[in-house]
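A single structure is presented below for examination.
For this view, one protein chain was removed and the others were kept in their places.
And then chain A:
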């Protein structure tokens, strides 16, 4: 037997849950390096033309179709920006070429996640990137897979690149000349494009290049700043149109010098949603224009509705067009329209090459490839192709040749489509074995947590974990053996490359032991609970089983929210759920306050009449009543003896406070419109960030920072007060330096990265955190008293607030202000008057944390993660701080509420005994329940249409949230530990 405090137990539980989730995630997200190595396609492996019996003379790669190729990639170029009314208005030249020039135009569908790096990867490798690539988007490692750029380079051609430096990080040493611009300073949308265009005149005059890639970021930045309907879009499209015209004219004028026709490709990597962001799967984000301009194409006489192609189709088309082998992992199909001016034999030759590459890939990645419909059809098509060639060589020009030709063409196209689609399904294949193992761990942890809730929320907040008993039991060893056997059977029987079969034996052993141990602990705990029988307070529970409205709402809200995760719309609009719940919560709080003040006189007489009933009520708070335990929070007598006749001023303030919070919530709700359904609605955030309202934003930020100082300095020591003030001033200077805000005396400062200012603030943040840690250590070891301890905790909290103020965008500073104001109101007024227990307070804190998360503009889509926070104070990308800062800035709301809960609970220790342990346990339960239910839901919904666009991002958000909560819980546990030490020393 092992006695554990509930906070430590909860913390261990959460860590176990996190481990289980990690195993699950590895199975759920196909790892990008799992199935595709870094092998490259070689020219020597090119198949010859299939010719039945005859030896075809065409065994080499076909010669290139195009000479100079220019890829002009305009980031976030939406389909209707070219083909829609905006295109007609702002891109006259392109539109003219599309309608009457020798051009081909398509709508290229980008697969979600519609984020730049995965899209570039998709276009260059032809493979649909796994979802995990989005996470890798942050540090864009070198692309090792076979790709177009590598093929072009190894064919001895010269590539030049100007634009987004993601390319340079992905393809280092591939470009003979390049100039990268960083995409993280979103507020700048002119300079990024000038940086690209200024090279153009020089480059176009020269002829020492074969492939020119231009990646324009300005439009994407405008989208993020002001949305697709802003007045900035028009001029930007016009600028892009002029560049198209310039390049096209220049290419045409050079046409006489070379034999091969040139090609200009205008495309977008992804679209732009109606709010201007991207990452999701809405049609505006997915549909991008693809315009090919080349003298090789037939001149058009009328504008036809563009046909749909996949974005990956560009890879094989371009590779064959340049006379190169198709990248090995390409899933795209050749766009046949490019070849419409060519002879049938050539068309067949290209289709065959593409089909051959796809069939090779099918052979490698599908174990039962012989049964694949596309693969079989390709075999048939190859045969028909052979007989067509035979007829062709025989000089047959009759009807049969034409008919056979049509048949071959159709068969090839169908085979390509089928093989491509069955391959893209492979990408989305789940590793069920790891998923099941992860789910088992998660389920065991959550069950254990739920089963031991009555003990954990008991008066001592301690309980016994039958750990040693578990290890000595036979069941444990039997389970271990059984799981090992299953592991061996699973990993040897199928050919599937399970992630779990490839990891080291140590990890597998850990998982197996963990699962068996948890199972044994769970069973013995359950056994203990069943044999111990019901606690003696049952009569009390029966007598006073009515729950207050608050308890009802808290339970209903928690479970309702958990259930709502099964619906994709409720995940997309999760912020609505939380706003709705917090609103109702505040109304219930108001009702409780009212009852306390107005109905107090009636109740007083009633309570004095029936003291036993009263006693029962004290003991039986509803959350505990749920698990039939006795409540333990011995509330301080001062709170009970609160005099209602007290100052009416405070009474009215208390009555008013829920309404103040409600109004604040309503204002913040319209600060950032998130989600999908109402995301296009105008909000204050966009209004404030538009460049014409910089003054208003500056005033707002200054006022917010000042108020933050007023609110935070109450709990500061003098030294950290000064540090805080300087830090907040530094934050304003930083925002002014990077151009978000203005100084009234210096409105047109030039924009810098604000490195010095940000580092200046970091110094103060670290200073305050250091003071806090020092105090905590002092209280733990040197002078064991609670005041130093709580002072240290508050210092830590204040340091985190300062960090949050630095990382939040200026228009989101009111969210931080809201968090501080609500925390002040709750602790100063509500908790003092209403005797809530630790569990209720924890749930309320959790709800506010969730609401703050969405107030900040977050959502369950990857698109809303503010990556720029990772670069505050850094010259360029440094992985560890960038990840930490981005994570922190995303979870500011939940984290600050959790940390405040720790501070509050440990400073009110004499009021709520054992409350730290209780609230920690409740926090863990609150996080673990939705996380584990979501894992089961997502497993059952893994073939849902929205799994990649809605459910997967949510899964990532859930696991990140669990990670953040685990961090907060470790702090909690440390605080609880302190208490034990303090008591021991006394």
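Criterion: a contact is a pair of C-beta atoms (placed from the backbone, for glycine too) under 8 Å apart; a residue touches a chain by one contact, two chains touch by 3 or more; residues count from 1.
Definition applied: contacts and distances are computed from a predicted model.
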**Request:** Mind telling me which option in "Phosphatidylinositol-glycan biosynthesis class F protein", "E2 NEDD8-conjugating enzyme", "Pescadillo homolog" or "Protein PBN1" is what UniProt lists for the chain we can't see?
**Result:** "Phosphatidylinositol-glycan biosynthesis class F protein"
**Omitted-chain contact residue, chosen from A:488, A:507 or A:663** = A:663
**Prompt:** Any idea which of A:396, A:583 or A:715 touches the chain not displayed?
**Reply:** A:583
**Complete:** Among A:573, A:837 or A:958, contact with the omitted chain is made only by A:573
**Fill in**
Missing-chain contacts on chain A, rising order, are 567-570, 572-573, 576-577, 579-580, 583-584, 587, 595, 598-599, 602-603, 606, 662-663, 665-666, 669, 675-677
